[in-house]
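Removed: one protein chain of the complex. Kept in place: all other protein chains.
Showing chain A:
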């Protein structure tokens, strides 16, 4: 067993490569001048700069949180480059005009299939907004979407083209005062994705963004804002990969979702950023604030995440159930191997009547990693007949790893029904032997068992993503049973 482990663990991170293209970097460090530099670079209006500066002034009064069950060397925020953009030679309208180096990067990422489909004119039902080092390079399918009145563009573009929407909704779900990283993001975010689905429109395709963290030592602070107006529907996919670096890279994103009456937002994430090497060196710090609000009645927000990457994950996609009869869902698979640490979960804040939430969390720990579920279910005073069902399972692959569950429940209305189930199990020798006796080797058997364990979550992902996620789980666990 140990030999297999050694061999597999010494396999290089598949997505570890560095692309050489000229970056237009800001000097290292953070102060009001840097923020003005970013804002000026992006030709932002005055209100945006004011927002950034207010957030920055608040941020410097805040302390980095330390309540999560993770330990790491705190980043030196003055040693980070807050802006780096690939030098645009001209305005890019399509992928054809993109730097070939960049295209090669995408191919290594495996985006090439979509790309090929697009180039050969095959209609793919995924629209990509690709972000490299903080600047959105290309947005495809904009026209098809525009016919339906859907706005799908970079955040920077939204600030220019749709300031009224940005001003109305930005910071309405995650205020800059929310937490340390949200404040930092609000001050320095460089780009991100903006999406608006108008009344009564069902978005005809999955919207997708691939994020990459490219230049060495560059923190990526992107922002996503998705608004589903009355009776609309959108499914959004987020996939991420980062090249190999020795120093830890900070990633502090903010995602805000707003669902109006009868609207539905489905947000799916597959995150496989560089987790660090087998000794725990390097890797991404993923400190992300994701929150959605079911603003009006009968709305629904569903988060699905498969997290296998990053050295440290600190992330709690949450739903505020404000509208009556609204529904919040959180489906999560978090896998940690080697020395990875994850503290992840959700918050379901029930405010409206008859609101319902479901939490399914599947943690998998291997190697020497630590995996924690942290969740809050809060039933407010006025939330009559609120219901929550939570299931938090942990699967241990070795004797050296850890799994922890921190469920918080606050109930202020006695009509609420809240159920919480939790299990912890070790991958069974009996299950493995059963598979072997049918001719299935250890690696494949682990893949089967783990994918079976995660089925309730994986089945929530759109088809093409589910297949990718399954493979990712298998690859991330190769040789991990001890």
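By our rule, a contact is a pair of C-beta atoms (placed from the backbone, for glycine too) under 8 Å apart; a residue touches a chain by one contact, two chains touch by 3 or more; residues count from 1.
Definition applied: contacts and distances are computed from a predicted model.
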Listed names "Peroxiredoxin family protein", "ABC-2 type transport system permease protein", "FAD-binding molybdopterin dehydrogenase" or "Iron-regulated ABC transporter ATPase subunit SufC", with the criterion being the UniProt name of the chain not displayed: "Iron-regulated ABC transporter ATPase subunit SufC"
Given A:66, A:147 or A:430, the one touching the chain that is not displayed: A:430
Selected residue (touches chain absent from view) among A:354, A:451 or A:476: A:451
Selected residue (touches chain absent from view) among A:49, A:376, A:409 or A:440: A:440
Chain A residues that touch the omitted chain in the full complex: 428, 430-431, 433-442, 444, 448-449, 451-456
